[in-house]
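Let's turn to chain A:
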Amino acid sequence: MKGLGETFGSGAMTNDFKSIKEADVLFVIGSNTTETHPVIGSWIKECKAKGAKLIVCDPRKIELSRYADVHIRHNSGSDVALVNGIMHVILRDGLQDQAFIDERVENFEALRKVVMEYTPEKTSEITGVPAELIEEAARTYAAGPNSAIFYTMGITQHQSGTDNVRSLANLSLLCGMMGRPGTGVNPLRGQNNVQGACDMGALPNVFTGYQKVDSKDVRARMSDLWACGDLPASPGMTLVKMMEAAGKGDLKSLFIMGENPMVTDPDTNHVRHALENLDFLVVQDIFLTETAQMADVVLPAACWAEKEGTYTNTTRTVLRVRKAVEAPGEARADWEILNDLARSFGAAWDFRSASDVFDAIAACTPSYGGLSHRRLDEGPLAWPCPTADHPGTPNLHVGKFARPNGKATFAPREWQKPHEWPDEQFPFLATTGRILYHYHSGSMSRRSAPGEFVRELFIEINPADAQALHVDEGMMLRVTSRRGTVSGKAKITDRVPPKMIFLPFHFAEAGANLLTAAVVDPDSETPAYKISAVKVEKA
Partner candidate 1 sequence: MPKIKTLDDLKKIKESTMDLTGARSQGKTRIIIGMGTCGIAAGARAVMEAVMAELSRRGLKDVSVETTGCIGMCQDEPLLDVIHGGESRITYGKVGPDDVPRIIAEHVVNGRVVEDKVIGRTD
Partner candidate 2 sequence: MTTTQEEVLSKVREIVSPWKDKKGGLIPILQQAQHEFGYLPPEVVQAISDEMLIPLAEIYGVATFYAQFHLKPRGRHVVRVCRGTACHVRGSLKILEKLKETLHVTDNGTTEDLRFTLEPVACLGACGLAPVMTIDEQTFGRVRPEMLGDILGKFE
Partner candidate 3 sequence: MGLYRSHVLICGGTGCVSSGSLEVLEALKKGLAEKGMDKEILVVSTGCHGMCEMGPIVVVYPEGTFYCRVTAADVPELIEEHLYKGRVVERLIYKGEGKASDVPHYTEIPFYKKQHRIALRNCGYINPDSIDEYIARDGYAALVKALTEMTPEAVIEEVKTSGLRGRGGGGFPTGLKWSFCARSAGDKKYVICNADEGDPGAFMDRSLLEGDPHAVVEGMLLGAYAMGANEGYIYCRAEYPLAIKRLKRTIEQATEYGLLGEHILGTDFSFELHIKEGAGAFVCGEETALMASIEGRRGMPRPRPPFPANKGLWGKPSNINNVETWANVPSIIRNGGEWYAAMGTEKSKGTKVFALTGKVNHTGLVEVPMGTTIREIVFEIGGGILNGKKFKAVQIGGPSGGCLTKDHLDIPISYESLSQVGAIMGSGGLVVMDEDNCMVDVAKFFLEFTQAESCGKCPPCREGTKKMLDILTRICAGKGKPEDLEALEYLGTMIKETSLCGLGQTAPNPVLTTLRYFRDEYEAHINEKRCPAGACTELTRFIIDADKCIGCTKCARVCPADAITGAVKQPHVIDQDKCVKCGACAEACPVKAIDRR
């Protein structure tokens, strides 16, 4: 999000879903779309069937690879080099959209300078991808006429995540693939309301609508709207920092709403230590999760089907959530609990409905200014939607970027070696991710039909490695990193390249995040889940 924000002036997905169908070239990198976003995956396959070209870059052989015109299996963590290499070919052969660059983008020379170094040969050395494939990807992407980039956690969950995103933004600007249907750089959000949570200011440095907390004017306007006193001026700690601070004893209390860091956060052993170290932990959730069990107070919340509200999807489209059934027992909607909790603190909050809360959001958030539950009941709308008669904005950056001078900027980056790399002691590279049948910590999906279908952790391992380890399908494997050990059943498949294993992270009892390091991207503080050096043994 940060990568896109500084390049384009806005960090959200640039285009809407309809736009996908108008793409002539789909560049999918670090996204196992058919498993993580199945509906988008089906559209991508539909485009391909209708004649669009598909470029897939992923160390794993994912389902979309099957349909790819250009299939690149690059080394994990070599994304920046790969994209720089692609840009090198584009510039070398003069395939860039010079008119677009001249008119709408700054800092071109700096990009040229960095990219110059990444010859196909050098890129091939770093990425392990044959030079011809890099050339072909470059030609295909540049040819368009409309090329769209899609990425997910495979790009962001690296120490260099933001650089990865910046590189993709550079690529799209270089070829002028922006501001038209069928183009853009499209991060596919992993969770249902990541976009909304960010929009709402559930981030340490901004209020709603990315209004910075360190801006005096913003704070003044907010305290005005909220009818409260001075608001804190310095940006707060990120989640990973908070965890660190808790471990050190600097953070005394944590209020966790609907999260299960014991399963989803990196380096589970460290998380456990941090939470244990707190003076007072409150968890508000629908189940007594691994994290809730460590809490001092647990507040029972209503779940998805039991409350009114809105989500904002990956295309910035605000959608209504409606109550279908009553919450069990005394469980209550999170917004109701928070309203009453604020009152317990002595605040004069009096939100009677989710719709009330939304009106308050609209009042303090320009991009949401024209929205209301009433309006959304007629159908979803994409922000920015500043006024009640504004039709919403499906495609961003049409004609003008959101940066102050209306221009985008190239943000060239050099490739850097990942934080951890397989060595003699830990010769395998482990990567974690989602699978189709489960969601996140599995607290919902494992209690539903999919939980019966995929019950336990499996570990994908290449046939060559399995043979070397004398492991057959379904036998137990033990995986150890510098941080911990997990065991799971071997799934022998060439989906993973040799010396790489893949573990889904949905299974608390065999938590893949026991392996991962709490190493984060310094810009976005996104954990580097995608790379851990591990050793693999027959259990």
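Selection rule, in plain terms: all candidates are chains of the complex that A comes from, given by their letters.
Criterion: contacts are C-beta pairs under 8 Å (C-beta built on N, C-alpha and C of every residue); 3 or more make two chains touch, one makes a residue touch a chain; residues count from 1.
From a predicted model like this one, the values you see are computed outputs, not experimental measurements.
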item	value
Single touching candidate for chain A, where 1, 2 or 3 all sit in one complex	2
Chain A residues within the candidate 2 interface of the complex	66-67
